[in-house]
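Yeah, one chain of the complex is gone here, protein chain that is, but the others are all in their spots.
First chain written, first letter: the chains are A and B, and each begins at residue 1.
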Amino acid sequence: MFLAQATEPLEIPEVAWSSFAPELALTAAALVLLLIAIAKGRQQLVAVPAAVVSLAAGIWLVTQQLVVPGGVAIALGLALPALVFAFPRRGSLVQAWGAGLALVGALVLTGWQYLTVLEGGGTEVATIVPQAALAGALANDGIAFFTRITVYLTGLLVVPIGYGYLQDRRINRAEVEPLLLLAVVGMAALGTANDLITLFVALEVLSLALYVLAGLARRDRRSQEASLKYFVLGAVASAILLYGMALTYVASGELALPAIGSSLGLVTTDRVVATLGLALITVGLGFKVALVPFHLWTPDVYQGSPTNVTAFMAAATKAAGFAAILRLYLVAFPGLQGLWVPVLAVLAALTMLYGAYLALVQRDLKRMLAYSSITHAGYATIGVVAVSDAGLSGTLWYLLTYAVSTLGAFACVIAIERTRGGEVGLLELRGLGRTSPAIAGILSLCLLSLAGLPPTAGFVGKLVVFQAGVQAGLTWLVVIGVLSSVVAAFFYLRIAGTMFLEDADPALPLPAASSGLTVGTAVSAALVVFLGIQPQLFLQVADSAAALVR
Amino acid sequence: MTGHDVVFVLVGLLTAAAAILTVTSKNLVHAALFLATTLAGIAGVFLVLAADFLALVQLVVYVGAVAVLFLFGLMLTRAPIGREALDNQNRGLAIGVSGGLFVVLSALIVDAVVGGSLGDTTVAEVTGPGIEDIGMAIFAEWVLPFEVLSMLLLAALIGAIVLARREPGDSGEEAMATRIDFGDAPPTEGTDSLSSGSLPELTSGERREGGP
Partner (left out) sequence: MSPLGPLLLATLLFCVGIYGVIARRNAVLVLMSVELMLNAVNINLVAFSNLLFPEDAAVSGQIFALFIIGVAAAEVGVGLAIVFNMFRNRASVNVDDVDLMRW
């Protein structure tokens, strides 16, 4: 009998390795970095075998005509022992460089993936041919690619920005970079997840990693508070989201998002239970991307977490959360559009107004940026409720512009915090424009971008989203968005004014940037300007991203 | 009413009662034991529903590991005993929110089930997929989430160690030029940051352990 069972044909699914190559590379990098951290003095004992494996895999891939992934594997394999050799006594530099290079590799792999699925490539406007892989659990389409780009770019910038800060606060633990990489992998997986199980597990990967990163400064009470609040509220939100998913499953009998979508389109499907599931899912995801009234955790968690983690949370988590929202609502719940569009529109309006109003009265820079991030979740939602290709690509594009702007702003906060020792109030920014014009200039630039003034990335982002909103007939929502932008512009400009027009307090120490921070800040600022002046390249990618696996 | 129904009602009542006691008990350890009872009761519910493998997993993971972990957690945090200490002032709000939610959810669900909009819902005999089907499905259809779950476990493992391990000193870095005083950097190595005087015996113990 045992033999009879054993001879039964086992259906092994075709594993399309290329469909999750960037995540694979990052996970491998996280593991190798962990091993190197454990090896302490004998790092070459880990680095050399890992490099040999990576080189062998790379050469094999090249012989299989897969030149780009092979090249990435070879490059990473060569870089690893070189890094260990170059920084023999500085483990955290090896970690930071390793994580950064792995993220560069992931970006390259993402670009390669994007090019392979493009149809009619070249200079013409190309469209993505969406691909489902791994029994439909994974969708390689526009949302997946754009989320990957945003998230990997954020990770790549956060590593150098945070390096000096972690050293200063003595929280430069070897586990930081692997955790960051795992969080990034979870976010990318969330962008590609095409069924409820993968979606939930990916969401938990990034949440668990972020709970820990928020509490990284273990002796800082504010960091502990941030971690605990984020964990408790996040766990409850996960449970509510799960209950919603279970009810959706009850109503449709399916777990794959496209199948749920087609099942909910049928007349026979129970509407009440599906609606209940949709409502609970909205609450759960609303928590994750901080829509009012589910935003309560955001200010405290953003304020209390180490600033580089805050920057990462603000930029990348939002992108990943909105990827999940876009996919869920547009692929799984188009049948209930009449219900969720008005609800989400009202939530977006509340979010934009309430976030802007509360940002006005804040005195702490980080807390102010937290409320600003809440406001931006509202703008991004406009693209979701537009329920159109323009809205979809608009939201994805908006999240990218928001990510680079907010990263630049938080990088400046880090530069100021480094020497001020602790939290930065708005009043302490007085005269910064005279004492250190570079940092004040970049901070102002990023704030202008967050406010949505030309010629910055934020302007193009808002423009695209608002256009999609008007096209979808949501003029009232766009009007509220513009109103909220005006209020927001007021307090962003007030900060810029404080920095440039008032006299400096000579007692305050000058901000200081480390080399990594300088590079990260400069790149973010350059991106803010570049995406504002030359948006065509990425806008085209975003436009082609409107193709979904349905 | 079949035999299944009778068994389910008995197990269900036990589970529900234990769950309510979990959140109302005045004694921490009792609460943890009631939680274990609830989790075991849910394993029973799974058995009644013909999900044998899941019942076993529930017993092993929840009753065996999670409940014990909670007991450890309670002992290590030496939480006080008594209603004032365990509950906050939000009981009215809590009863309102959860009671309201229960009424709404159950009304809608009863309506959907009894109204028949979920289809023919009463089955004579409960059957479920066997462990073989489950195994096949996990490794054929759900490989990707399975692999992502492995990343989750890795992240949780690293994370729990990062937070719970005592500071081993920094990882061989050179001295810092500047230091931000957020109140998190300790005055000396080896003293873990217990608030002074609250737990003298533990503090001295850690000193001895971490000191030269």
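In the analysis below, a residue touches a chain if its C-beta (ideal position, glycine included) is under 8 Å from a C-beta of that chain, and two chains touch if they have at least 3 such contacts.
Being a predicted model, the structure only gives us computed values, none of them experimental.
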item	value
Residue touching the undisplayed chain, where the options are A:Gln303, A:Thr317 or A:Thr351	A:Gln303
Those residues of subunit B which, in the complete complex, touch the missing chain	2, 4-5, 8-9, 12, 15-16, 19-20, 22-23, 28, 31-32, 35, 38-39, 42, 45-46, 49-51, 53-54, 57-58, 61-62, 65-66, 69-70, 72-74, 76-77, 79, 85-88, 90-91, 93-95, 97-99, 101-102, 105-106, 109-110, 113-114, 118-119, 121-124, 126-129, 133-134, 137-138, 141-142, 145, 149, 152-153, 155-157, 159-164, 192-195, 198-199
Residues of subunit A in contact with the chain not shown	196-197, 200-201, 204, 208, 211-212, 215, 218-219, 221-222, 224-225, 227-229, 231-232, 235-236, 238-240, 242-243, 245-247, 249-250, 253-255, 296, 299-300, 303-304
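As a working rule, only the chains that are shown with their structure count from here on.
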item	value
Euclidean distance of C-alpha centroids - subunit A vs subunit B, Å	28
Interface residues, subunit B side, partner subunit A - complex	105, 108-109, 111-112, 117-119, 132, 136, 140-145, 148-149, 151-152, 154-156, 158-163, 167, 170-174, 176, 178-186, 193
For the subunit A and subunit B complex, residues of the former touching the latter	5, 10-13, 15, 20, 27, 30-31, 34, 37, 40, 89-92, 134-135, 137-138, 167-175, 178-179, 182-183, 185-186, 189, 195, 197-198, 201-202, 204-205, 208-209, 211-212, 215-223, 227, 250-251, 268, 270-273, 276, 417-419, 421-422, 512
